[in-house]
Structures are given as C-alpha cells and as structure tokens.
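Just one protein chain is left out here, and the rest sit where they should.
The first chain written gets the first letter, and so on, giving A and B; residue counts start at 1 in each chain.
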Amino acid sequence: MSIVELRNVTYQYPFSERPALEGIDLRIDEGEFVAVIGPNGAGKSSLCYTVSGFIPHFFKGELQGSVVVGGVETRQSTLAECVRRAGLAFQNPFNQISGAKYTVFEEIAFGLENLGVPREEMRARVERMLERAGIADLAGRSPYALSGGQQQRVALASILVMEPQVLVLDEPTSQMDPIGTREVFGMIKELAGRGLTVLMVEHKVEWVAAFADRVVALDGGHVIAQGRPEEVLTDPLLAERNFGLSRYTLAARAALQAGLWPAGRRLPVTLEEAVEGFKAAAA
Amino acid sequence: MPEKLSFYIQRSSAFHSLNPLTKLGLVFAFIVIAYTSPFYWTATVIFGLGVLPLAFVGRVQREFLLAALRLLVPVTGFIFIMQSLFLPGGERELFHFWVFRVTVESVAQAYLTVSRIFVMISAFILFLLTTHPSALMTDLTRRGLPGTFAYVIISTLQIIPQMQSKAQTIIAAQRSRGMETGGSLANRVRALVPLVGPLVFGSLVEVEERAIAIEARGFTSRLKKTSLYEIADTRLDRGLRWFLLGLVVLSVAARVLAG
Partner (left out) sequence: MKLLNSIKKDFNTMTWVLIPVAIAINVVIGQIVMVLKLPVYLDSVGTMLVGVICGPWAGALTGALANTIWGLAIDPNALPWWPVALLIGFVTGWCARGGLFRNTWKVLITGFLVALVAAAASAVVNMLLIGGITASGSSLITVYLLQTGRSMIDAVLTTNFLVEPVDKISTALLAFAIIRGLSVRYLARFPRPENAAVEKNDLVALIIGALVFVVYVILVGSFFNIMFLWVGLAVSAILVLAVVLISVLKKA
C-alpha cells in the first residue's frame, strides 16, 4: 500500500519564472526507504516540502496535481496536520532548535506539547526516544551547547517522537563533519531497520547505496531515473548530468573506458564492489 | 558574554516555590502601592519590610544586593542628586553654591521618586532571581496566554546572547582588519554599516528555516496544548493573590480619598 502518492505534481514558487517541480509522479510504499539524488537546484528540497505539506501551506505559490499522504490530500488539511503524517528534518541542525526550550528533554517534548499529548505519556515517549536516538546522556544539556551531529540527532528525535507515518529528510548530514555524519547515519540505519517509511535527500551515495530500497534521480524538476540503488547510481545518464556519483563508480567508469573493467559487469557504488570488480578484471 | 540571559538562581526556598503568577502579582502590588499610596514613606517601608526580607527568605540576598548595587544604585543615585539640585520651586533652602540651590522640598521630592523607582526595579530583580522564565511562561500558558507568547519570550532570551557574541566576533574581526571604531563622528558612522550589516542580514535569513522547523513540530496545531511540567498553584497562592489585590484596592482608594 502506498503511503505517499504524488500524481502529476507541478509546483512554482511565488515570484519565480519556472516551476521547481514538473510533472512528478512518485509513490512510496509503507516501510520503504527512498533516497532522492540530484544536482543543485534540481528540486530536491521542493519535493521534501511538497510531501510534508509546506508546499503549498507555507510557501504558497501554485501547486498542481495531487499529493496524498497517509490517505489524505495535503491541500485539504492544515499544515499542522500534514506534519503529523510526514515529519520533516533538514540540513542545518542549529536552525532546527526551537529556541523555546532550555534542555534537550524539553526540546524533544516541544512537539508533543503542541499536539496536546498528556504529561505522563509525553514523558514516557520522550524517554523512549532519547534511548533510541542514543542521546539519553544529553537530556539535561542545552540544545545549543551540543556538537552538530548531536544537534542533528536531537532534531531527528524531536520529529520522530511525534510518530509521523513518513519521515522526510532533506540532506541531514550535509553540514556535518565525518563524525557527525556517522552519528546521524547510525541513527537513520536504526530507523530503517525498524521499517519506518523514509524519504531522504542525500548526496553521499555510498550511504544511499547502503540503506535505500529505491533511488529517485531528480534534475530540473523532473524525475529522470528511478529504481534499485545499484542500477540508478551507476546509470551513465547521471554521470553526464553532473550528479555527484560515488568515486568508485567514477573510477570504474574510467577503467571501463580504458578497458580495465570487466565488460558487462555493473559499475560499483561501494568500495567492496569496486574491489570485487577489479579482482575479477585482474583474474 | 552571558551564556544564558537570565537572572534565575536555582535554590529551594519557600519563596521559590510560590506560583510564578503569585510572585508576579506581588511585584505589581508593590509597584502600584508604592506609586499610589498617599503616605510619604510607603515605598521605603515596602522595600525595607517587603522586598529586602523576601530576598532573604528566597535565599538570594547576596545576588539581590549585588544586582541592586550594580543596576540600581548608580541610576537612582544619579537621579537623586540631579533632582535634588535641579527640581524647581521649594522654599526652605538647605544650602546653595554657585548656580545650585538645594531645598528641603527638592530633596524630599527626589527621595520620594527614587524610593519608588527602587521598589519598582528591586521587586523585579527579586522576581527574576527566584523564577525560571520557562516556569513563568508555562504557568501563564496554562492560564490561557497563547503558546506563541511563551515561544517569543524564551526564544528572545536565548537569541540575544547568541547575537551579542556574534557581534563581538564581528567587531573583533573588523578591528583586526583595521576598522576604526573611534575618531571623528563621520568615522564612527561609517563603522556602523560593516558591523550591523552582517549581523542583521545573517540573523534575518535564518528566520525562514526556523519558522519551518517549528511548524514541523506542530507549532500552529489547533489542538489544546499540554505542558511537560506541572507548576504548583496552592491554596496559599490563591489566598495571597486575593490579599494582594485587596491591598492594591485599598492603596488606590486611599489615594483617591486623599485627593
């Protein structure tokens, strides 16, 4: 059963000349992990905003086609209802801190307060969330006094605690150092393991290959390719269009042109696949 | 730069555990009575027998006196001297020198004003020392203040120190680039733009993302909000508030009757 369903969606921001999304058709099934890749300005963030209801509720502008999340048309409900179905977290961890709270515990409870969750249940849910996110030791700290990776995990926890049906992530690690990246991906891996439905924009294709059930490639507001990660991420079309592909893929492509990659073998995405391929070529 | 913009000192005392609204009511009652009571010494009495002993009850006497010394004494001292010297009128001259003529009336008037200002500000200092901002906002929200107000107040308290430290960084950076922050007026006006520009635009750009972030947390949800903490409101609190209201009414009535 699809939990997100976009049909022929076209959207144009106010005061802009051309649509940011054009004729998008996209279905996401329950429990599926879908990664979105694309060059700058491809419309990746716009897609995230569309699924989580910020388009059209927050950004206004003109939305055509139908966006159904959790069985409800986003246009027909309020933004607060939309974000309950599809929670959104994005790049900048600092700007995701509400500012209304003094400790991590309170910060994570903020969304539940807004939803009117009773106090006892709220405490229990926040405590469980802290454990799952591996940040129980930060509960009493100020959210401003954390590292980027910790802040981003707090941001994710703050959304997840509201128990959305879909989690939308817009480049959650793009402003992290390697340690922060690993922390955040560790948490996402755990989520994926639990069967949460995720739509994630991510540049780091090696990570995408490790988690995603399906990859959607966006360019110029269009879906130009989608399918299993190893197929999409090695698609020659993407290399031509300046998608940031994995360095292993790029190396193997060059090797293929020089006749050093086994003909007919799929290009690698990860280090292990590359090693396998080159071993095969050497043999 | 202060990490947190808050006077609050976490201690346990009978005064701390009063409901925030009761303490706020106390502050307002003190101020209104100090300004309306027809008796000359009211403000002095309120400070001496009200605010000051309560600072001891709340076990914040040290911080209270320091804050009063730092924030209040210079200002009220200045006002007292200026008003004593310059308030016009007055018959009974105390002394005069050069162009100044100090009269009993001007000193009396200056003392009255200063004692009232003292009550107004010291009562607030006491309140702030013993009340956590989020306890106050939680309590007021529960009583029907829109949740957006709590957001604005707490968020402001957290943003100001962040902006101040950004300002420090920018000032230091511009100075090391050779910008003069002294010299002629024209020089100093010219220095304003490179200091203010990055700060203001930087912080305004973040507004959009922050709005998205709090919307994503159900900020505009129309469901009735709950709160993580429960703020106690005892019978004693309610009784006190009625009592304070009574005092205020009495004081205002006395003023009206006294003309």
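In this text, a residue touches a chain if its C-beta (ideal position, glycine included) is under 8 Å from a C-beta of that chain, and two chains touch if they have at least 3 such contacts.
The structure presented is a predicted model; accordingly, all values stated were derived computationally and were not measured.
J.: Over the full complex, note down every shown chain the hidden chain is touching.
T.: Within the full complex, the chain not displayed touches A, B.
J.: Out of B:I9, B:L65 or B:I79, which residue would touch the omitted chain in the full complex?
T.: Here the residue in touch with the unshown chain is B:I79.
J.: Among B:M120, B:A135 or B:L240, choose the residue that contacts the chain missing from this document, as touch is defined above.
T.: B:M120
J.: Have a look at B:I160, B:L245 or B:A258 and name the one touching the chain we're not showing.
T.: Once the missing chain is taken into account, the touching residue is B:I160.
J.: Please give every residue of chain A in contact with the chain that is not shown.
T.: Considering the whole complex, chain A reaches the absent chain at 13-16, 58-60, 99.
J.: Write the list of chain B residues that the hidden chain touches.
T.: 5-7, 35, 71-72, 74-75, 78-79, 82-83, 85-88, 99, 109-110, 112-113, 116-117, 120-121, 124-125, 128, 148, 151-153, 155-157, 159-160, 162-164, 166-167, 171, 181, 185, 188-189, 191-192, 195-197, 199-201, 203-208, 210-211, 214-215, 219-220
To be clear about the criterion, only the chains that are shown with their structure count from here on.
J.: Help me check something: in the complex, which residues belonging to chain A touch chain B?
T.: 52, 54, 58, 78-81, 83-84, 87-90, 92, 95-102, 105-106, 109-119, 122-123, 126, 142, 144-145, 155, 158-159, 162
J.: Using the touch rule from the top, collect the residues of chain B that touch chain A in their complex.
T.: 3-4, 134, 147, 150-151, 154-155, 158-159, 162, 206, 209-228, 230
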